[in-house]
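Notes for the one structure printed next.
All protein chains of the complex are present and in place, except for one that has been dropped.
Here the chain labels run A and B in written order, and each chain numbers its own residues starting at 1.
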Amino acid sequence: MSTESVAGALKKARRGVGVAGPGRSPGARPAKKRKNSHARVLLLFALPSLILLVLLNLYPVIYAGLQSLRNGDLISAGDFVGFSNYINVVQTPEFWHSAWFTLVFTVTGVFGSWAVGLGLALFLRTRIPANGLFKVLLLLPWVVPVVVSATSWNWLVATPQSPLPILFDALGFGNVLFLADPVLAQVTVCVFKVWVSFPFMMMMMSSALASVDINVYEASKVDGASSWQTFTQITLPIISRSTYISWILMTIFCVNDFPTIFLLTGGGPVNATRSLVVLAYSTVFQNFQTGPGVAIAFIMTLVLVVIATMLYRQIRKVNIE
Amino acid sequence: MTSQSTGAAFTRRSFIGVAGGAAATALLAACSTGGGGGGGDTMKFWNMPWGGTEFNPLDKKITLAYEPKSGLPSAKYQAIQWANFTQTFSSAVASNTGPAVSSGGGTQAFQFANQGKIAYADDLLDSWKKDGIYDDFLPGLIDAMKTDEGYAAVPYNLDVRISWYNKSLMEQAGVESPKSWDEYMNVCAALKKIGVYGFGLGSGAGSFTGSHILAAFMINNGGGLFNADKKPDCVTPENIQAMEFILEIVKAGYSDPAAATYTSANVESQWKAKKFGFGWDGAGLPAGAVGDVAGDLVVGDPLTGPSGTKGGLYFPNNIMMYKNTPSQKGSEAFLTYYYKNMAPLWTKNTGIGLPPLKSIADTSEFKADVNKVKILADWQPILKTWAAPGGSGLFYNIANTVDGTAPMLDFTQSILGGKVDAKGALTKLQTSIEGLMK
Partner (left out) sequence: MSTDTTDVPITGKLQVGVTSGKRRTLSQTEHRGKWWRLVIILIITGVVLAPIIAVFVLSLQPSLGSTATGWTLENFSLVFSQTNVGTWLKNSLGVTLVTVVVAVAVAAPAGYVLSRGRSRAVSGYSLILFIVQSLPVVTAVIPLFILFAQIGLVDNLAGVTIIYVGSTMSVAVWMMAAYFDSIPITLEEAAWMDGTSVFGSFTRIVLRNSLPGILSTAIFSFLLAWNDYLVAVVFLRSDDNYTLQIGLQTFFQQNQTNWGLVMAVAVVMMAPPIILFSVLNKYFSVGGIGGSLAGR
């Protein structure tokens, strides 16, 4: 690594949107000697986090990567089998079923929680008595441990004597099997995910909206724009960067989400709600097939990184505009 | 021990030094209690929460009362939670921080034996032949522990899958405990007339009872999942007939349509709500959260299948010894002590399953529980292990192919969903098991 690069950073004009605010002048150019010492200091600044990353993240990844090339289990290493674990897992219908459900789960999780979160963020901007209190209360689904909320959701929907099925029965929908019907179980898990995640989106969108100058709305009102037009033509573009970022983060959160699904349905009925993470988990810990399990997790991560990078590019495009 | 914790402290300190959080060091040190596991003069015994809340404290007391002969290690007790316990054991054994002696999953000993981590119990059982413990085991139990290399474990807490019924609801429906499949079908029909399910069980998150019961019906009909070569043999006429019988029950509406995703808590609440009149579960059902219904619950009779056979599934849970022990003699001496002194776990109503020893089953305290006595008298002799019909001894592949695995759960949930045909579902199960055995 060249010391020049880090130090050079200090003098370069800041281009990112988040840093493009006023009060940021190109600044005086520090002496060359100082630049080098700065670089050293910056390296020192990053060092603790680098050590943590290598020890706690890189090491397990490499270890797991080697496991995925072998046919061992949790205890014995097994023989080297090359990429056959990867080839084998993508040939099973279970993998593709899980991939499909992961997609459904992620898409509904991301856009569902975004829509609800944005809606509530917009709503809470209007004049409501004690809206600060509601803002805190509505954060709770995200704050409460999933172990607790999954238990509670199970209690609310699982048996015909649970509160929600009784309510639906009274409303004339008949005996609704929220977890036992494969399609409904998928819907329930997705709704649960949206419930857990919307507060995160609400916060992100609130903070993005907080920066929108209220005068812009006043102006558009004068121009006779409908509120929908205001929303699509003014609000959305202004919050677009935060939106893309929230999508990326939520995509990562959804794809990697193990407890939400595992605690509510365990992946059933008949693998209907078994996402790739849950499949990886049960392959490793229930079927004791470490290699294929890790292979599933790695394929999943690879696709995730590709998708996230694409969204990431989108943000940069927005930035430049 | 001393050197170990010093090592840990050093690592910790240098680590924090790098992290640069001087204030954190003090907090961290205050927060970490002691170093790693046992080692030295102690030997770790890990047991599961087999009963209610009283079980582990009593078990710990028995363990700590062990006074080893000079030169042998004393015992240190640890209760291990059910949650993700396979992870707990696997990671501990893989890193050599595991116990010297433990219970665990019913097929765990065979899995670890396959990986060369188990100290076989042959010498221990030989010594028990001399002091009478060997002959005290209920018939058939020790055979289930036998592998080609030796006895992988010693039988401990028996877990059975049996039928239960609510006697008030049965009376209300005007039926008696069924003795055959035909009678059972009639009972289900009569219960349905009063709005109650006759095939009560669950197969949801973390609950494997449903898959156990389906296997039990196959064994009941003379079938099962493995042949004498310990190879999967699912698509047999006996199994197809048994699964067709279950499908008939499901399609007739005798099974709760949500059963496929019931956790054990959901199942208990259905018994409590008087929605289950007849069902299938473990021996501890009345001890669960079934409320006032507990007093009405009665153990049913083993059913006779269409070809005149009886049978069912049980799990001879067991205690295993590991090669990673401070002293093999110490492990054996401890187990001898433990088996001679463990009777209170059953006689003091701790909620544990059934005892492996006749002497415990013969105590007056145990005999006070009519349901448990009935299970030992009527069910235990006819129950078989996962290895049925091919054999009785458990083996490694059971752990990774059928015992709580994804394919077995999928199979169960598909049958309970009622939308598959028996042969197709069994064929799929066969293929999946073969895939896992590779």
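Basically, a contact is a pair of C-beta atoms (placed from the backbone, for glycine too) under 8 Å apart; a residue touches a chain by one contact, two chains touch by 3 or more.
Fair warning: this is a prediction, and the values are worked out from it, not measured in the lab.
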item	value
Among A:Ser206, A:Thr235, A:Thr273 or A:Asn287, the residue in touch with the chain that has been omitted	A:Ser206
Listed residues A:Leu156, A:Ala219 or A:Met310, member touching the removed chain	A:Leu156
Selected from A:Leu69, A:Ala158 or A:Leu304 as touching the chain missing from the view	A:Leu304
Touching residues on chain B - with respect to the absent chain	4-5, 7-8, 11-12, 15-16, 19-21, 23-24, 27-28, 30-37, 48-53, 55, 78-84, 87-88, 90-92, 94-97, 264-265, 268, 282, 284-285, 287-289, 351-353
For chain A, the residues touching the chain missing from this view	1-2, 5-6, 8-10, 12, 14, 16-25, 27-28, 30, 34, 37-38, 41-46, 48-50, 52-53, 55-61, 63-64, 74, 120, 123-132, 134-141, 143-149, 151-153, 155-156, 163, 195, 200, 203-204, 206-208, 210-211, 214, 238, 241-242, 244-246, 248-249, 252, 255-256, 258-259, 277, 280-281, 284, 293-294, 297-298, 300-301, 304-305, 308, 312, 315-316, 318-319
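Please note the rule applied: only the chains that are shown with their structure count from here on.
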item	value
Centre-of-Cα separation between chain B and chain A, whole angstrom	38
Chain A-touching residues of chain B, taken from the complex the two chains share	18-20, 84, 86-87, 90-91, 93-94, 111-112, 115-117, 203-206, 256-263, 265-266, 269-270, 273, 275, 399-401, 404-406, 409-410, 413-414, 416-417, 435-436
Chain B-facing residues of chain A, complex	47-48, 51-52, 73-76, 92, 94, 154, 158-161, 175, 177, 179-180, 182, 185, 262-271, 274, 279, 282-283, 285-289
